[in-house]
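With one protein chain removed, the remaining protein chains of the complex are shown where they sit.
Letters A, B and C mark the chains as written, and numbering starts fresh at 1 in each.
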């Protein structure tokens, strides 16, 4: 789904291409239960919800403005299986039904704590994280080593052409690390 | 879908991350009709078919070995809405029902000819092409200019960590240009 | 040389890493004669001049503001072998001594014309171009094909960490195509 289809405000948004890769790595099924941690504008929640009509998304977001955007986007796209939770992970997770999948887009510096809790609640949970801070990447690698699990680490660097007169100029976007772990393989 | 889930042989394959971005750009609907031109292993055909249960995929491929792989992968994933067409685009296209979408992965050097024909048959067809040759990119840009249409050009460069002992070494993949054009916007 | 060492104003500047790669591809000798076409801030001229104490740089730039910056940077770094030429390539080239090397950073859309002239004046000139417009890249590839010469095409995509509190966030820069041709090999 195109970025411009979403109502955005000033909230940072997972870019279309990174969202596509991340959703693909999540390997959602029609009836999955997904935590979207750090939901931002809700673009991941909405696109995931449309891929799993019998499933349920919990969009967790602490910022007031972003919570409003998630609600607006949920309405705009008419998806009814997105529940918006205002609060912080990992605290708010304890009150929610257990998930089969989690997308971690923002953690407020608590990446390791959150991942540890998620894997404790459901050791076969499929988790995909988006990371741009090198320190968060380090934290995940250490956790993965400590827990003796395997993670796939991919960096995705997108450049998009901008029109300038009759020319297309390539503009670089920020590279994003997409880290995937857990889940039951086919 | 993971690359290793597909039966592959020695046929080049659109990598998982590029496939995810390309399918996202296609903006398929449940009942779309898709040409997959240069189907290779059939990974795009199969993943597209699963996203549009009421739709139809025509997987066009000229190489014997690849045609066999498309059939095997269609069977492995139990998708019934993929029709395999052995032959070359643009020649074989004339005998097929008109498509709403086209993915162009391989053209044997006939990119411009194929795109021109596709847009003539259905001016609002949504087309996504994957390009690694700079000359093909040039050809598309010229065509786009001549036809006075707009195209989105994105380059996607993926690096994937490989395990080496206790380390993750980043290994670069080839950058792919993903070019999208046409379609009716929402 | 670090970008922040140069006096910059609002003029676009070849970034440090791209400048390093481009200068390396130029393969300057201590007594080379270099045209720096589209000199901008003069960062390439200055760094090249320091690498060839017995050589000469002609910094060609049409914009008033940029010409002033080239002069300021020449003074700041105390390099005396940079001559600033205000004007446009290819027009101004005819009045200059023949060069052994050329760096083409900006051409105002006249890439092909400029390269053709350069190679006519000195068929063994070593030329390195920096390109961000896909149309310029296409133009060079066509020229190379028509002239039946070989060119090396490299794309360089740099991301640089920015400090945010105790974190390093990777920020993507624009990918640049660095194209090298001609010159006498060792």
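Simple rule for what comes next: a contact is a pair of C-beta atoms (placed from the backbone, for glycine too) under 8 Å apart; a residue touches a chain by one contact, two chains touch by 3 or more.
Treat the numbers as computed from the prediction; the structure is a model and nothing was measured.
Residue-wise, the contact with the chain that is not shown comes from A:153, picked out of A:21, A:115, A:153 or A:178.
Residue C:155 is the one among C:72, C:86 or C:155 that touches the chain missing from this view. Only one of C:20, C:62, C:117 or C:149 touches the chain withheld from this view, namely C:20. Residues of chain A in touch with the missing chain: 134-135, 137-138, 141-142, 153, 155, 157, 175. Although one chain is hidden here, its contacts on chain B can still be listed: residues 132-136, 157, 159, 161, 164, 166-175. Considering the complete assembly, chain C touches the hidden chain via residues 1, 5, 16-17, 19-21, 23-25, 27, 141, 145, 152-161, 166, 168, 170, 186.
Here is the rule we use: only the chains that are shown with their structure count from here on.
With each centre defined as the average position of its C-alpha atoms, the distance from chain A to chain C rounds to 41 Å.
One simple way to say how far apart two chains are is to compare their mean CA positions; for chain A and chain B this gives 26 Å. In terms of their C-alpha centroids, the spacing between chain B and chain C amounts to 38 Å. Of all residues in chain B, those touching 2 or more other chains are 141, 153, 155, 157, listed in ascending order.
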